[in-house]
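Showing just some of the chains, left in place.
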Amino acid sequence: MNKRKRKKWSARQSSKRGTVPGTPVFIGESRSEAVRIGSISYDRGDLVEKGALSLDDVHRPYRSEGVTWINVDGIHDLKVMDALGKRFGLHPLTIEDLMNTSQRPKAEVFPDYLFLVMKMMNYNDETNSVDVEHVSLILGEGYVLSFQEKEGDVFEPVRERLRASRGRLRGNGSDYLAYALMDAVVDHYFLSVERIGDVIEDMDDRLLSDPRSDDLQRIHELKRDVMTLRKAVWPLREAVGKLQKSDASFFGNDLDAFLRDLYDHTIQVIDMVESSRELLTGMHDTYLSSVSNRMNEVMKVLTVIATIFIPLTFIAGVYGMNFKYMPELDWRFSYPVVWIVMIAVGAGMVAYFRRKRWL
Amino acid sequence: MNKRKRKKWSARQSSKRGTVPGTPVFIGESRSEAVRIGSISYDRGDLVEKGALSLDDVHRPYRSEGVTWINVDGIHDLKVMDALGKRFGLHPLTIEDLMNTSQRPKAEVFPDYLFLVMKMMNYNDETNSVDVEHVSLILGEGYVLSFQEKEGDVFEPVRERLRASRGRLRGNGSDYLAYALMDAVVDHYFLSVERIGDVIEDMDDRLLSDPRSDDLQRIHELKRDVMTLRKAVWPLREAVGKLQKSDASFFGNDLDAFLRDLYDHTIQVIDMVESSRELLTGMHDTYLSSVSNRMNEVMKVLTVIATIFIPLTFIAGVYGMNFKYMPELDWRFSYPVVWIVMIAVGAGMVAYFRRKRWL
């Protein structure tokens, strides 16, 4: 399961080899579901929500006021993407990146719009691994486009707030909406990191006392999950930092504090990810030394047992010799004396080993 | 114990997921104590100290001269925080950070005030771990607000000095007070690092001669404590550096040397923390090689014992054979001769092993 995921994000790029640069090709797990397009248009007063739009209903909004958010579930259909690209004046390379699930997070400023690539993270409790989904945002004047691989997202709370007219959302422009969506994605990272952190801590507590044979495998898998998160957050941090400094005025000045806060959150996620990595590295060492400790203990006990009996066997061997003239053999109490000697030797060795703390 | 602490600083963030950004939610261990607000107002001449203020008594000071320091113990009560936020004109994101115990140290300049997040550190001798407390400062014109999770802090010496009219404190503005509070927090870091350093050195001295089975666990715990300190000081250093360079004039020029000194101190704490980390890494190696050394010694001795007796047992076995025609069996002095041979072989092997320094 975990493997499938890894491949999705990093491989397949080669399938594009040989095509014209800027030729959009879907890179990712092949899908056949129909593309679903939904939209929410709102201003301070009204909100109109439409589900399952046909491609013909989607236009670049020309309303002077209000914000339109168009969400596209499914990015594998070239025809749909091309049509959207044309209507919203997207650069061919943008469409290429929209459809390329192996594209790393970034922010790019085009004359007409701001293009943002992110990764949505979800810790899957069933497979015990992190699911990654490719999400892109287009922020233009008065509209936001969001693209996802499949239905089901982390944007639901934002929709709720829009509908409920809660918070600042309704009274602000498309830039604030884009910020809210980015914030929703980053907030979700915390959940993933924390879930992984919990798994790590549960394991860590058990590791020294009771190492299991599949723990090493599990630690490696967790390391990969953490790496996946890291690879999603690091470039996002960079992208958000770029947005902060960018001269292009896609984000109003009143959003400065919010972008700064978002940037802060990405740093915090990175901090937590780094802590997890260090913990995992420590656990790897702990596991190895714990396993080798147990092994050593076993070998020590076994060797002690052998060491105690080998001299005793020698004594028995001595009196098993068949010499004609062995005075002890004829003595009356030789046998019990030998037993006493053997017990004394054995007990003495056990005592010695105890005292030396070898047993 | 240690674990609870770690969780507090890094986890729980997810409980905020889905809320509007800038919505203050308390993130940390849930508390039920009432919030306690105290204030000290002073100028060069007078000092008025009030304890257990009710929320209604707290106002933004409008006195043209003098400094007001309001200290809030308890940050979990949203109502109180909201009310304070309104009266002092705090940005919603500031209130959010005030209440978020997992927020990392930082300095943020707002038009009206300077916002500072720090971590108070305390080495707890009972649990042998570092207690972390979330502390925030708001520095405005003529006032300083300080927020803590619970009563009992490192600010007592500052209060003492204020009351005693000692030092520069009374004659300077709110910026100097804020500096004094930051200095008190950083000074306390030294104590924690030194306490950890003492524990490390005590352990280090014993480790090579007498490694104990729980030492590894202890080393890991100390590493985490050191990491906790590191995570508190690194961003604080950055924050102080930012204050030094910042154009915003919350700190007067006459404080330059003091901020530089504070910055120096954070670097020194980091130096000490890094030294501790290296020591701990070295101790980890020492422990492992010390354990493996002991194990090897044990195995060597045991194997030597076995190796000495196995040839002797063979000799005894030879004369335990039942052949009819074994001339030695009938000889008169075979038995003592065999004993002599066996003793000679045994002694020879011991001598050889001694000479080779295997025993």
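Some notes on this structure:
Letters A and B mark the chains as written, and numbering starts fresh at 1 in each.
Note that in this section a contact is a pair of C-beta atoms (placed from the backbone, for glycine too) under 8 Å apart; a residue touches a chain by one contact, two chains touch by 3 or more.
Because the structure is predicted, anything quoted here is derived from the model rather than measured.
All protein chains share one sequence; of the complete assembly in this entry, 2 are displayed, while the total copy number is 5.
We take it that only the chains that are shown with their structure count from here on.
The copies chain A and chain B differ by a rotation of 70 degrees on their C-alpha atoms, rounded to the nearest 5.
Rounded to whole angstrom units, the spacing between the C-alpha centres of chain A and chain B is 27.
Within the complex formed with chain A, the chain B residues making contact are 3, 6-7, 10-14, 16-23, 91, 93, 96, 102-104, 106, 108, 110, 216-217, 220, 223, 227, 231, 284, 288, 291-292, 295, 298-299, 302-303, 305-306, 309-310, 312-313, 316-317, 319-322, 326, 328-335, 338, 342.
Chain A contributes residues 157, 160-161, 166-169, 179-180, 183-184, 187-188, 190-191, 194, 197-198, 201, 205, 208, 257-258, 260-262, 264, 267-268, 271-272, 275, 278, 282, 285-286, 289, 293, 296, 299-300, 303-304, 306-307, 310-311, 313-314, 317-318, 320-327, 356, 358 to its touches with chain B in the complex.
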